[in-house]
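This is the structure I want to talk about, given as structure tokens.
Only a single protein chain was left out; the remaining protein chains are all shown in position.
As written, the chain order gives the labels A and B, with residue 1 at the start of each chain.
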Amino acid sequence: MTTSLRTWDSDAVLAVEHLTMRFGGLVAVNDLTFSVGRGDITALIGPNGAGKTTVFNCITGFYKPTTGMMSMRPKDGSLHLLERMPDFIVARKAKVARTFQNIRLFSGMTLLENLLVAQHNPLMIASGMTILGVLGIGGYKAKEKEAIDRARYWLDKIGLTARADDPAGDLPYGAQRRLEIARAMCTGPDLLCLDEPAAGLNPRESAELNDLLLSIRRDDGTSILLIEHDMSVVMGISDHVVVLEYGTKIADGTPNETRNDPRVIAAYLGVEDEEVEEIEQELDEQFGDGHDEQPAGDNEGERA
Amino acid sequence: MRVTAGGLYFMEVFVQQVINGITIGSLYGLIAIGYTMVFGIIGMVNFAHGDVFMVSAFFALIFLLLLTSWFGIASVTLALILVMVISMVLTGLLVWAIERIAYAPLRGSFRLAPLISAIGMSIVLSNFVQVAQGPRNKPIPPVTREVYTLWQGPTGYPVNISLKQIIIWVVTALLLAAFWYVVQKTALGRAQRACEQDRKMASLLGVNVDRTISLTFVIGAALAAVAGTLFLMYYGVVVFSDGFTPGVKAFTAAVLGGIGSLPGAVLGGLLIGLIETLWGQYVSADYQNVAAFSILVIVLIFMPQGLLGRPEVEKV
Partner (left out) sequence: MSTQAKSLPQGGPDFGQALKDGVIVAIIAFALLGPLVGLRTDQNMANELIIQNRLGLAAILSAIVGAGRFLLSAFVYPWLTARGRKTKAAVTLAELETRATRARHLSIGGLAFLFVYPVLIISLVGVQGSIKWVDNFGVQILIYVMLGWGLNIVIGLAGLLDLGYVAFYAVGAYSYALLAINFHLSFWVLLPVAGILAAFWGLILGFPVLRLRGDYLAIVTLAFGEIIRLVLINWKAFSGGSAGISSIPKVTLFGLYSFDVSAPNNFAKVFHLAASSAYYKVFLYYLILLLALLTAFVTMRLRRLPIGRAWEALREDEVACRSLGINTTNTKLTAFAIGAMFGGFAGSFFAARQGFVSPESFIFMESAVIVAIVVLGGMGSMIGVALAAVAMIGGTELLRELSFLKAVFGNDFNPDQYRMLLFGLAMVIIMVWKPRGFVSVRQPTAFLFRRKTVSGDLVKEGHG
């Protein structure tokens, strides 16, 4: 593989340079440099406590990094320095969306409402910053219709259309994960950051997640940066893997390159590939067939 | 006195006000401990705590009258000690009952529910005392008039400390020491700290969480009862509406010191007492309470972890 094929070197949507984050005396992230290629699925992996989520929080503006530069280039060609922006501006202007390790849905609101909240900013403008909306003038109705269509598109894509009017808190775990991804996508991001999207999913849901992520990249042209422990996701779909240990990058390359990197094996996998596959196979046998987590049907009759 | 504030007697007036401020501050500190302990253990602002303090002053008032008039106890010292102990016991019992009735059923429920319940309890306590004991001021004859002159400045202006003030300082210091021992050295204190960290884990390890929480309330109430008794002795008057303002000031003290921190509560109490008296002396007596509330606002906005509290890191 020649270097020119690596999108993360030639066309980076996000470039992180010399990122360092200290909490008091603790160095959570140490001089980290890596890039996310446009249209790539990039995996950020590493043992627990390696600082992966901290990197995410820096990228999405929830933490101010101690030092370092993070430049984001959305499709429109603009350039945003993320370390200078508050969190909501990162989402709004730099077009970076994220999900959370412990799901953060609006559990008392319906699926549709969750997806509408994600389209807050364009809808806010459509409602004339609320003033026209209250008076009932302006084209808010039409814009809301568009927003609902967009939400519907995402509900179709994650297979939850029938449950559109149920509260998000009622969904089974796997569906909540998918909904959180759909909600992030409703903001129309250029970079989607997923914090352990496959955590807690059974192998079948994991496979569905892979399909969803691939289709997001294919249909919507959104680049994806994900933190993941599930190697079937990492190795199965990612184009680029960055490995962290104790806040420092120890490997950076294609999945094949990193999986054969002795440092990675030593630090992270700790076991040979075959063993990983063995375990995966066992899991597949255990959960593979018919383990479908559809919700028990108190509202079975209402599904269209 | 006003005239002399800035000029001739500056030093004497200042020292006198510091003495007064520490006295009031000790009372605030005693009340503040109740807020800070309850907040530490169940994360709730016990809104009724100020009114508990007021009720304890009424217990003290009633038993002081009872002991001196009905039982004819002549020794002021004996009467005061008895009254303080009785007030501590009864106030503890009252708060134990309140906790069982109004707070315990709401544990683990909707977060606002205990706060609303506590506000309701605060209304109940002050109005109950108003109905049962009448709405008027309850003055008692001074317990002691003893005043010692610490020194007389060259101009003849004396700096005084009254026996009452000395009693307040001594009692507060003794009780804080005893209380500190309980929290640091006994099984109860250990259980308390365990519940503060992680209630579920503590209960798995065999700590009786419900009992620990109840006892926390009761200890806070007993300290408030000491403050109530001393308050009655110091000012010589109490009225049913006396709970609110000292309550808010003591809460301010708890926040200023860093809520959850016991030394912080005492430190905060002393600071609030000092700031309040000095503000009243040098700035404006009318706006004395505004000063206390403003401190509360400023501390919460700019230094929410307080002086001795732990900073809170937002978890994402």
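Just a few scattered comments:
Just so it is clear, a contact is a pair of C-beta atoms (placed from the backbone, for glycine too) under 8 Å apart; a residue touches a chain by one contact, two chains touch by 3 or more.
Predicted model only: the values in this text are computed from it and were never measured.
Residue in contact with the omitted chain (choice from B:Y28, B:F63 or B:F179): B:F63.
Listed residues B:M11, B:L78, B:I119 or B:V147: the one in touch with the omitted chain is B:I119. Residue-level contact of chain A with the missing chain is found at 60, 62, 87-89, 91-92, 97-98, 100, 104-110, 112-113, 116-121, 123-124, 126-127, 130, 133-134, 136, 140, 144, 148, 151-152, 155, 161, 164-167, 169-170, 183-184, 187, 298-299, 302, 304. Listed for chain B, the residues touching the missing chain in the whole complex are 39, 43-45, 55, 58-59, 61-63, 65-66, 69-70, 90, 93-94, 97, 101-102, 105-106, 109-117, 119-125, 127-136, 138-141, 244, 248, 251-252, 255, 286-287, 289-290, 293-294, 296-297, 300-301, 304, 314, 316.
Note that in this section only the chains that are shown with their structure count from here on.
Per-chain CA centroids place chain A at a distance of 51 Å from chain B.
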